[in-house]
Each structure stands twice: as structure tokens, then as C-alpha cells.
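Here the complex is missing one protein chain, while the rest keep their positions.
What follows is chain A.
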Amino acid sequence: MSLLSVSGLGIEFGGVRAVHDVSFSADPGEIVSVIGPNGAGKTTLFNMISGVYLPGSGSITLAGEDVTGMSPHRLAERGLSRTFQNLQIFQQMTVLENVIAGHHLHERGSVFADMLHLPSSRRRSKAAEVGAMALLERLGLARAALQEAGSLSYGTLKRLEIARALALKPKVLLLDEPAAGCNAVETEEIDRLIAEVAAEGVAVLLVEHDMKLVMRISSHIVVLDHGEKIAEGDPAAVSRDPRVVEAYLGAHAKEAAHADG
């Protein structure tokens, strides 16, 4: 049985079918990429899986439990965390505090013990801080630890959001365009990081436009077009599928022709 499985998932916005009857599953250690042209419903699909939108139909199962329509904080408790295409960062907090907030679930103790600064709470807050710093090191953010998040560049914030998502020690990690807006070096770092995280046994769901990155690291690709799944399989099979070429690469070819014309 799969760690995460999505079955017949769909949602409508005012009669428009944004996502319709999408099913797929992900196992621990797998990298499943969701690709498709702009407006295909990739982010909407992520929003349903992470509890931001209530699905109109279908179901989501996480580690054998039906989690359809569960609120984001309860999904986080069950080991599902995500990042956003357009960043959801605690702008007025420091980089370190952002990541410590991600440790919230694992290091939470008695409020009174914390206020009285008891040894147990000192150990716990030390653990949260050490864990957070280790993650910042891993993402090359250690030097910015005490800076206010709002003052950092977009590429840095992208990595900060990944660090915070990892602080939850997730079983399933959803990354929505982690490499968007990053330069070639940063993209390569993110590439390596995703592979590392998956190798640790996390199921990674990835939405990404960088096809080279997707083809290189995915174990499995789901292709969406107009909200429906049109193809699924390993990278080689998907890239040969005529429907994919038509919907995805074809659209690019048309865009390219349009730009030339």
C-alpha cells in the first residue's frame, strides 16, 4: 500500500472544472513530479492534498488513513508538509525563528516550563535551535540565521521555505516550483537536496517547470492538462507519449512559433 494515494480527486470553481478525476500514488523514497502547461491545475491539486482547498470529489489517503478535507495543521501533524510557488514565509521573523516555528510540533512542551526556563524546556529549546541551525547549514542559510526574513532575496526565501518544511520531519513533502526564480547553481543545489531528502525515505511530490530537472530526478511523472491526468509513467515513457508532446511540448512549440512570428 502506498504512503500517499490520491483517488478520483476533483474540484470546481464556479462551474469551471479546475481538477477532474486525478488519481496517483507515491511511495516512501519516490519523487513524483506533476507537470503540465500553465493552468493545468497543478497548484490546485497541491492545495487539495495539503488541505488548503476542500476537494469537491475523490479521496486522499495518507499512510492508510483517509485524510480528505483535513485541515492543514492536522495534516502537518500526520507528516505532510509543503512549500508554495509564491512563498508563505513569516516575513517579520528571523530566518532562524521561521525554521524553529517548523519545529513547533516536535519540540512543544509546557508553556509554564518554558516561561520559568526549567531545565527540561532549556533542553527542548536548545534542541529546536540546534535542529534549525543544522537545517539552515544544509541549505546554505546559516549566515543569514539572525536576519529578518522579509529583507532576503527571493531565491534565499525559496530555500528558507524548504528548510522550514523539512523542520516538520515530513513523511510526504510537496514542493511547488522550488527552483522557480533560482539561478543555475541554486537549481543544481535544490536538485541535489531533493534527491537527498527522497533517499532518506520521504515521498516527494514536485511541481516544476524546469524539464531538465524533472526528467533527471523523477521516479515517476504525472502529466496534467486542463485539470485531467493525460499520462503517467517513468520519465522516458512520459517524454515519448504523443499526448504529452501534444499538450505540453506542443504548447511550447506553439508559444515559440508565436514569439518568432
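To be clear about the criterion, contacts are C-beta pairs under 8 Å (C-beta built on N, C-alpha and C of every residue); 3 or more make two chains touch, one makes a residue touch a chain; residues count from 1.
The working rule: contacts and distances are computed from a predicted model.
For the chain that does not appear here, its UniProt entry gives the protein name "Amino acid/amide ABC transporter membrane protein 1, HAAT family", which is one of "4Fe-4S ferredoxin", "Amino acid/amide ABC transporter membrane protein 1, HAAT family", "Fe-S cluster assembly protein SufB" or "Sodium:solute symporter family protein".
Across A:A76, A:A144, A:I162 or A:A231, the residue that sits in touch with the chain not pictured is A:A76.
When you scan A:V52, A:A134 or A:V245 for touch with the missing chain, the hit is A:V52.
Within the full complex, the residue among A:M93, A:A180 or A:M211 touching the omitted chain is A:M93. Taking the complete complex into account, residues 50-52, 71-73, 76-77, 81-82, 88-93, 97, 100-105, 107-109, 111, 114-115, 117, 121, 125, 128, 150-151, 164-165, 167-168 of chain A touch the chain not shown.
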